[in-house]
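Of the protein chains in this complex, all but one are displayed in their positions.
This part shows chain A:
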Amino acid sequence: MSAADLTRWDASRLAAALQAGEVSSVDATRAHLDRIAQVDGDADAGVHAFLHVAGEQALADAAEVDARRGRGEELGPLAGVPVGVKDVLTTTGMPTTCGSRILEGWVSPYDATVVRQLKAAGMVIVGKTNMDEFAMGSTTERSAFGPTRNPWDHTRIPGGSGGGSAAALAAFEVPLTVGSDTGGSIRQPAAVTGTVGVKPTYGGVSRYGLVAMASSLDQAGPCGRTVLDTALLHEVMAGHDPHDSTSLPGPAPQVVAAAREGASGDLRGVRVGVVRELGGEGYQAGVRARFDEAVALLTEAGADVVEVGCPNFAHALPAYYLIMPSEASSNLARYDGMRYGLRVVPDGDGVTAEQVMAATRAAGFGEEVKRRVILGTYALSAGYYDAYYGSAQKVRTLVQRDFDAAFGQVDVLVSPTAPTTAYRLGEKLDDPLAMYAGDVATIPANLAGVPGMSLPVGLADEDGLPVGLQILAPAREDQRLYRVGAALEALLLQRWGAPLLARVPEQPATAATASSTTEARA
């Protein structure tokens, strides 16, 4: 078979072929590295989903997995499968930049727990994916190293902050990626690229080594091209971690079994709530149309579909844009130019540490990061704390109560993942409020800690771009996302005859191929 074929395979199909000895991990890894070399390009052209490609290391790791398999060792279900990791998770042996100049070239002395889990599972890390600086953005345009482009249309945003992780899947550069989701950074990129992404229950996946933006909201999670693939990666990442004091004790949810059960397409007895407040006015016509059709399919599959009100979701967006910058302003205080990362020393004699800090942060942080740090500093300052941060925390309670009430009536909630399809690069760059508004449907889950999935439900008629449907479940009930998601995916596949991503345009070959499987890009 040709190398190009392997890049079109789902992770589950590739894993089965690897287990059967029909394909080697070296062949699979090389095929994906070649694909990256052909289409990923650089800051100026191509998908630019990757900030760093670790070609030689990946091939060595793949050879090691092949050797272990050859010796008859027992390996995990995804052993030998290539994976991309968002550049917000620390990795030994390759840089971790978080899309920021302040960490350019920094190599972590330790692996994030999630990265350690991927390696223990025998997965082959091919590189680090692009993101908005410190995960602050919804377009990946805020990466200090240039934007990622949407494989459906290179003039459009791939979503953010994890645009690299989503675009790499849609461009068939890698079959699985890891993302992180503070207000929608896994789910919204999944929606606008026609891929699947899951924000697990808060605490369900370790945050150790996930560089912090807003600690009470950040959650790493799996991204894939199918619901089953995403479940397979979820099980690799999930579980209690003693290195993370917010990690949940107890067993991880059985998401792979749920995805397989759901694939039968039978949802009899499942109660589905359509969130009244997340739809209608303000949502693009094509988004509404595809969402309504998908809800009708859920009914056909036997689900009991009702409308559910969550009145306080209307206040979730403003509360989030107080809590997130407040926590971020505190977390980002660590970038002081003293122990690691950039240090900028102003000219002159007797320069103080404070002056070095201020010059370093001025040079190392981009505009959106500065905006959020200043906003957070304001919201936490004496005289404003109660009105802003304190009130936002109370809204958080109200949002949780809405979820509690809703999940007293239904098993899962559904909504469009984002109000629009992918807009044009540059369109909202100078209007932060307009960009923030795109997070309206994803933020409530982060505030309450509940899990959420986005999966593709078709293309909008007016622009031919992907639409995502969001499924939300109660905390620690992540498996419900996979059961309902897999059922909907199976019914849509029957209707379409082929996966949605079969319709993504062929990616233009880029010139920048010579150095692609070697190190140092961006």
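What to note about this one:
Everything below uses one rule, namely that a contact is a pair of C-beta atoms (placed from the backbone, for glycine too) under 8 Å apart; a residue touches a chain by one contact, two chains touch by 3 or more; residues count from 1.
Operating definition for what follows: contacts and distances are computed from a predicted model.
Candidate names were "EfeO-type cupredoxin-like domain-containing protein", "L-arabinose transport system permease protein AraQ", "Transketolase" or "Aspartyl/glutamyl-tRNA(Asn/Gln) amidotransferase subunit C", and the UniProt protein name of the unshown chain is "Aspartyl/glutamyl-tRNA(Asn/Gln) amidotransferase subunit C".
Considering the full assembly, A:P109 is the residue among A:P109, A:G408 or A:G497 that touches the omitted chain.
The chain not shown here is touched by just one of A:R68, A:K119, A:R260 or A:K370, and that residue is A:K370. On the side of chain A, touch with the chain left out of the figure occurs at residues 106-107, 109-110, 201-203, 216-217, 242, 245-246, 248, 312, 315, 318-319, 321-322, 329, 333, 336-343, 345, 350-359, 361-362, 365, 370-371, 373-375, 377-378, 381, 387-388, 390-398, 400, 432-433, 436, 446-450, 475.
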